[in-house]
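Here is the structure we will look at.
Only a single protein chain was left out; the remaining protein chains are all shown in position.
Letters A, B and C name the chains as they come in the text, with residue numbers starting at 1 for each one.
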């Protein structure tokens, strides 16, 4: 049998961020504290991107630094805060300044919009959102959602416009160079984003061999057929967590929450942790091997 | 911590078939030669069920014996044949007799109808089926499918009525007594059926402990929250296959195809292999330990 | 008599609202503490579902996020959002959901999105997250938040998640399958909903709180029955178990007990 060549879809973090042009619409993976594309957010800031629009269910520190740096000020989103730690400080300030534009959906609504994009149908039905201001208060979209009477049952049902973003960006624990991806733990809306975006970029904590993929096809959550680029970025979700690989850096997050209450504090954080470190390797050096080791997951628990 | 009691959802194959009343609508799992609910089909025949309606993408020998025995003569289905071996012999004969009623959909259409049922929305959109006789030729349903102009894009799109059947029946390789299910290999439409049916019954080749489930939550394809009953049935898909457990019994299938070309041949098969064996254990005895051992999968290959 | 804080009182009230065997959707913070407390006391077979995707977990540590890796420990399954908020929640398979609120009106409609005018808001709150999904489809809703008169408003600045909307029948007319809000737990009192009008009604006041105080700290006409009982005090068993669940005082606060 003629050996097929294994396609190597790897690019660097810098190259990935370069592909994402000013004004791009991005479906943003990760959910809550779990596997957000933090390293990408920081690199987009270093590359001075502007006018991005992000679609996601809920994201937190990663979005807040993008808002602080004014790389992204438009969101179609369900949730934006740092959960147990409080409201997102940059978001709060930039909203008061009148700079941020939201189109508000529920989590399920956003996840279904990604599913509709993956199925390549123009809309998805949902029973939720109806009866609330999410239906009638709009900012970015003319057609945010529509209520129709179901042609089969006669009852009202909401139709949501599907999302097929220019880029889908998600973080995984393992992937091979061809783009077969294995996500462990909760999946959030990442499976749908990966299948529904025009260009899908997966950031992986670790590259594994194609052989391992073929021995465990039941663990492949995103086949390479859906993936355009693979970026190997260890600790790519720091200061948040990646199940089974490392835990969140709580003291760092608490420092962030306190310091970024003021614009001055945020500018200091921006310089210290993003602009003054040359790249992701520089960031890892700044965090330090000792701290990274402390954050590494105990394999018995996954955090 | 107070120990929660582990709920034991196990029932016997006989009890499972008893629950399925005459006239029940059943979402039928398995796909092609893979994990069809054969043992259930045989038990439904033994219990002389009548007027069942089956919803499925494609099934084969299992449906053909139900048609032969006239337990089920109504189908909302995409495919009905024995694939590489030819047309289904009982179906062919019963169709000529004018006894079988079909509502024809495509495979994706049926899978989306189950997905719509799982989401509890009344319909799902699809770009397929349009332009064909599947849209206008109907037998069982007044509302088989509807074309609307998409309210967002203006282009025509087909809406399919969701399916929430009285029973969803699927076969898996492993499950615990609570109903956490692990399916290995292809999933077909089983994940959607399990989530969208009013009562879900899972037939498992093997019962594993809840401990094993909790050590491998990434392999749980159907959480117990969706499962009402668990039935342990080794070789429950014989003479078809269960990935990683056993292969199909090709000589048996070939015998079936030849013998059931005539009503007499079918009646003989019905008596020999279904009615004259008391139950599933009796069937396994009839097949014989030697043959069952031959059919067992080589773990390296999965068949 | 045990000493207890108002936070502990809220967690115990939340726990008492969960019945054995129920499927509970709980976010981080006091709601999940309440649900976990129920599970280690009177409701051992309650199943807790986290919208991030972990279901029926046996986590040993408290989570800061509904997506926290801590919730993956000994989970029965680790799935996705379409599963939890779609197949389970919109599928009508969840008995009770906990929610917070920044504003609530007399029908239990809630706002978690904006304070002030939508076009130039004073504060951007977290938004719906899964809140609207839970409020729409869970069997019943338990609301938990600290008592502040500014939260109990006649008119919401923004309606994020449906309560009983404009009263009896209005949820059904829109095809919402969930039962809507059933209980409000604050640090001062408990409220339920009048079955005829679907309006908020005082159910019990916590020890040391007067009915008058509550009435003055609600900006709409609160239904007050003739006789308002006092909320039973938390037992030692419940308080002890509560602190075993949050030994570091992440949600209960430090050094208060």
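Annotations
Definition applied: a contact is a pair of C-beta atoms (placed from the backbone, for glycine too) under 8 Å apart; a residue touches a chain by one contact, two chains touch by 3 or more.
This is a predicted model, so every value here is computed, not measured.
Though it is not drawn, the left-out chain touches A, B in the full complex. Across B:152, B:203 or B:248, the single residue that touches the chain missing here is B:248. Taking the complete complex into account, A:214 is the one of A:21, A:99, A:141 or A:214 that touches the chain left out.
Considering the full assembly, B:91 is the residue among B:13, B:42 or B:91 that touches the omitted chain. Within the complete assembly, residues 1-5, 7, 118-121, 178, 180, 195-196, 210, 213-214, 217-218, 220, 223-226 of chain A touch the chain that is not shown. The missing chain lies against chain B, touching residues 31-34, 57-58, 60, 77-81, 83-85, 87, 91-92, 95-96, 98, 100, 102, 104-109, 111-112, 115, 126-134, 137, 155-157, 184-192, 241-244, 247-248, 250, 297, 301-303.
Here is the rule we go by: only the chains that are shown with their structure count from here on.
Comparing the centres of all chains, each the average of its CA atoms, the largest separation from chain A belongs to B.
Distances from each chain's CA mean to the overall CA mean are smallest for chain A.
Chain centres here are Cα means. That of chain A falls 28 Å from that of chain C. With touch defined as above, residues shared between interfaces to two or more other chains in chain C number as follows: 54, 72, 78-79, 82, 86, 90, 177.
The residues of chain B that reach two or more other chains are 119-121, 218, listed in rising order.
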